[in-house]
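The other protein chains are all here in position, but one chain of the complex has been omitted.
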Amino acid sequence: MAEKSDYLLEMKNISKDYNGNVVLKDVSLSIKPGDVVGLVGENGAGKSTLMNILFGMNVIRDTGGYGGKILIEGNEVNFASPSDALKAGIGMVHQEFSLLPGFTATENILLNREPQNKNIISQVFGKRANTLNRKEMQRVALLAITKLGVELNSEMVVGSMPVGHKQFTEISREISKPNIKLLVLDEPTAVLAEKEAEALLRSIENLSKAGIAVIFITHRLQEILDVCNKVVVMRDGMVVKELVAKSTSISEMAKLMVGREVKAQENAEDETSKLRVVENKPILSIRNLWVDMPGEIVKNVNLDVMKGEFLGIGGLAGQGKIGIPNGIMGLYTAGGKVTFDGKDIPLNNPRECLTSGLAFVSEDRRGVGLLLDESLEWNVTFSAMQIHNKFLKKIGFIKFRDNKAIKKTTDKYIEQLQVKCTSSKQKAKELSGGNQQKICLAKAFVLEPKLLFVSEPTRGIDIGAKALVLESLKRYNRESGTTIVMISSELEELRSSCDRIAIISDGAVSGILPASTSSEEFGMLMVGNKTPKEAS
Amino acid sequence: MTNELELQQTPQKKGSAFLERIKSGVKAFGLPRLIITGFLVLLFLIAPAAHVNIGTAITDVINRFGMNAIMVLAMVPMIHSGCGLNFGLPLGIIAGLLGATLSIQTNIPGGASFWLAILYATPFSVIFGWAYGKLLNKVKGSEMMIATYVGFSAVSFMCMMWLLLPFKNPTMIWGYGGSGLRTTISTQGYYYHYLNDFLALDFSKWVSPASVGDGAFIGAMKNFFSHLVIPTGMILFFAVFAFIIWAFLKTKMGTAMTAVGSNSQFAMASGINIDRTRTISVIMSTWLGAVGILVYEQSFGFIQLYNAPFYMAMPAVSAILIGGASVNKATITNVIIGTILYQGIVTMTPSVMNGLVHTDMSEVIRIIISNGMIIYALTRKTEASR
Amino acid sequence: MSENVSVFAKAGSSIKAKFISFGNGIVTFFKTPSSYVKLGSVLAIIGLAIVLFFVGKEHQFLLDNNTIEINGKSYSSLNLVSAKIDNSDFIEIPRRTRMNNFQTGQSHKITLNYIENGQEKELVTKFKVPASEKNTLISLPALIAGADQSEWMSEFLSVQAPVPDEPAVEDDMAMDMDGMDMAF
Partner (left out) sequence: MSNIFKNAVTSVKDGFKGFGDRQSKKFHDFVNRGPKENLKNLGEFALNNIVPIIFIVFCAFAIPISGQPFSSVVRDVVTRLMRNSFLVLSLLIPIMAGMGLNFGMTLGAMAGQIGLILVSDWQVVGIPGLMLAAIISIPISIVLGWFCGTMLNKAKGREMVTSYMISFFMNGVYQLVVLYMMGSIIPIASNSLLLPRGYGIRNTVNFAGTKGSLGMRKSLDNFWSFNIGTIQIPILTILIIALLCIFILWFKKTKLGQDMRAVGQDMEVAREAGIKVERTRVLAIIISTVLAGFGMIIYLSNMGTLNTYNSHSQIGMFSIAALLVGGASVSKANIRNAFLGIILFHTMFIVSPYAGKNLIGEAQLGEYFRVFVSYGVITLSLVLYEVKARRAKGHQAKELKEAQEKMLKNKETAEVIA
């Protein structure tokens, strides 16, 4: 056995790239038993990739493995699968629970690790015929729960538990595993109420006292200060700084998290922008909007969008920014009041929005944005055909598809957006991500909307396509005066294309600032402390 | 991602391109369908050895094709709109039976009774289809199981109704009691062979069977044609309906229906009223089922009531699957190829089997092939309706 | 072409892999102790099946009270014999008749009560019947006269008249599955 170093876990100059675009550059991290390490960073800073590497997820192995070394208690390890990581004593609690609602807490904690009693039949039919030792299961579960230091009724069915207790059940499951040494918590407090978050932080303290190290991934910087002894701030795939929790402050962390020198050419007023007139009259006003979109809950959004404006909506993942367009366009149940162009828009009614001139490019390209099994022609012209009866020719009193007009328009947009495809008849599923996104844009442009929602247009597409998509959005806004609302988790892109940026945190608008304001201020908004002047 | 595109454009070598096309052709055609086609061709080849006259065999296949084609066509609208395979076809068939019995009740002889039957059947199929569609919209995702049992419940309910409904026409009711319909009612005198005989090409009138003096080839030809009768009326009738459905899929409503079946999220985001489109597709399917059974009866010669429609959905479902349709994609060509293959096997196996081996295994083979085909389709990875 | 070759290679290797895993599956099978228990239980069930076969096998015994001529000696039928096999109740077998009795299993005990020149006599003999012998003829006169077993017991090969196929007795929930007798 190599010399026993006092570090429980050391990750030395870890690097990772997904066929070409680098995601992690020379990341090093060392954790001692009982440490509580806060891992902070924007979306896309590389936090989740780092954890996937630590955990030996096969998504890493399938895309070419990783550079650098990982040492557990001094000796190097290379996990082929999550179960290897588990055996080495590393547990992980994901944001969406992996619990069985119909099972009691005890049964969930010991899922597939239940202590068993041998019986005659299991001699013949194999181990799976052993009966479960209920008393022993309860004892082990209570042991884990007391180790966590929370009150949790171990015999209650998880389905009828409050969210906080579900979280505790999942954590107790991880720490009930035999030689648990390190626990990774991924955004645990995102779904918890205040009181429950307090109880969780105290339980993390109990864990570190019991010698279990915790990596605590969160964007609520206040919680980092309360419970962590070390903070690692990551940005653009690099560890920007390692701070001692005691001696740092929320503003310093936010600045490190988001702060980049502002790029020179950002939002320079080029000559085309003069054409566009941004009136001071709101074209769209949203009052008390709530949207039930799983993972992107919107609680109470009030927002006004000016006519002809290019508004950006930012904020961290899971805070509800993507819920807003999905709610308004009726894809998810929503409530509240939305007036557009002076007219009240009934919610939960996609047709009404589309006919009154709203359009939406969904973030879920393959799920909602495209007809994968149909040709590009269909994808581009379908919405316009159904809403504005375009591309139809009347024979007798029946409206048939006008294939010539469809082909002409599709080819126009293929050429205008430089979509790489064999022909307009090619199936959408055969295109690359970037080209699929261009087709979704073309579909919206064909509708000639008065207001265009664009959600995460640049997610998961190559650099070339990214630039072209943003460029065509900006040109469309300038030339046809259509108001565009772009929702993106890439702060830089918002700042380079939008006039104003609203930041959404915890399902509500935490502030609206002009694009030119410093990224630190945006960082502060993102982590949830509201700017003094309450957003109108 | 971008390099993937360059690969497509580079010109491939002549030989492998040809092989490529065959391979993709085979894949598109589907292995099981290839086996079934091979089986059918084999049957036709050994037919003479089993002294089965090819002429009568072809006539039989065409006749059976005409009889069942519209019911297989009835599958297309619901598959297109994502409601899955219409195991609830008996509902449409019941509407057709009601139409037929009412038209015989009004006792207008000849061809007019056929159109009258369709007229009577239409309101029933719209009402049944609407209620059935509403129900399926409530259970999105597990339509097929519930459709099967809606079909069975409807058929067993109608068994009671056939007893109670006040029909008076003597040709239909039981001799003694006078109440309740007979299990099979003959369409003689009404629309029996009304479509079949319309412009029928009855070669047997023009060509006499092979006489002694003819050579081998001429003799074979004579034998072939002398037994050949083509029911053009029925084929034309199907062609009209096939054209209507083909054209419908080109309309605005038809495109919307295809989108709903292909990706219902996409359709919802484009403002399509999903439930209304699905209900319309169910109504169309039920109506086609009604017309289909009427066409079937005019050629078969009998209206079968009570438990007869219980399993009528299975042949239509397996036919369209043999034709190459999947649980969420079906075209008119699938209907035509599928019906020919299915009916081909159903007609050829008994005659050839008896000729060769004097046992009638055809029933067993039909069950295995048709249900095997349905299982093959259900176990394909299509995430569409379940 | 290269693509097809790799397909065959891949298929070949996967079959080989399965074969190897099956191979060492057997090896591990014999290492682990509990697998002996599994093997034992399977053999036990097969053994039970064989025992059940023999215990449950039904034999038809034809108790024959006719004068009979067996290799030279003739045994005349008695006027009245009552016989029973194992513990079934007695069957009266008058002169020149033959009664049947069904028993399961191969080894049996036959008890005879008969009157011989005025006295009540009882005779009990044990005998074994080969499993494959469905029907066995027992000539009571020969048995009583004390002939040895090969003479008074013989296999009875009945010509099986084809039994008419009764109409299907339907459970009253009758509704046959393949009600598709039409031209479908």
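Residue numbering begins at 1 within each chain, and the chains themselves are lettered A, B and C in the order written.
The rule is simple: a contact is a pair of C-beta atoms (placed from the backbone, for glycine too) under 8 Å apart; a residue touches a chain by one contact, two chains touch by 3 or more.
All values reported here derive from a predicted model rather than from experimental measurement.
In the full complex, the chain left out of view touches A, B, C.
Set against the missing chain, the residues A:Leu9, A:Leu29, A:Ile53 or A:Leu99 yield one that touches it, A:Leu99.
Among A:Asn75, A:Asn153, A:Ser249 or A:Thr333, only A:Thr333 touches the chain left out of the display. Checked against the full complex, the candidates A:Asp84, A:Glu114, A:Glu205 or A:Asp226 give a single residue touching the omitted chain, namely A:Glu114.
When the omitted chain is restored, the residue from A:Lys32, A:Arg202, A:Lys299 or A:Lys427 that touches it is A:Lys299. Residues 83, 98-103, 107, 111-112, 114, 116-120, 122, 127-134, 288, 290-292, 294, 297, 299-300, 333, 335-336 are the ones on chain A that touch the missing chain. The set of chain B residues touching the chain not shown comprises 87, 135, 138-142, 144-146, 148-150, 152-153, 156-157, 159-160, 163-164, 179-180, 306, 314, 359, 361, 363-368, 371-372, 374-375, 378-379, 386. Touch with the hidden chain on the side of chain C covers residues 45, 48-49, 52-53, 55-58, 60, 100, 102, 104, 134, 160, 162-163, 165-178.
Simple rule for what comes next: only the chains that are shown with their structure count from here on.
Distance between chain A and chain B, defined via averaged C-alpha coordinates, is recorded as 49 Å. Distance between chain centres (mean CA atoms), chain A to chain C: 73 Å.
Note: centroid distance chain B to chain C, computed from Cα atoms, is 52 Å. Multi-chain contact residues of chain C (touching two or more other chains) are absent. By the touch criterion given at the top, residues 123-124, 126 of chain A touch chain C in their complex.
Of all residues in chain B, only 1-2, 4-5, 8-9, 247, 250-252, 255-256, 258-259, 262-263, 265-266, 268-273, 329 touch chain A in the complex they form. If you check the complex, the residues on chain C that touch chain A are 34, 37-38, 41.
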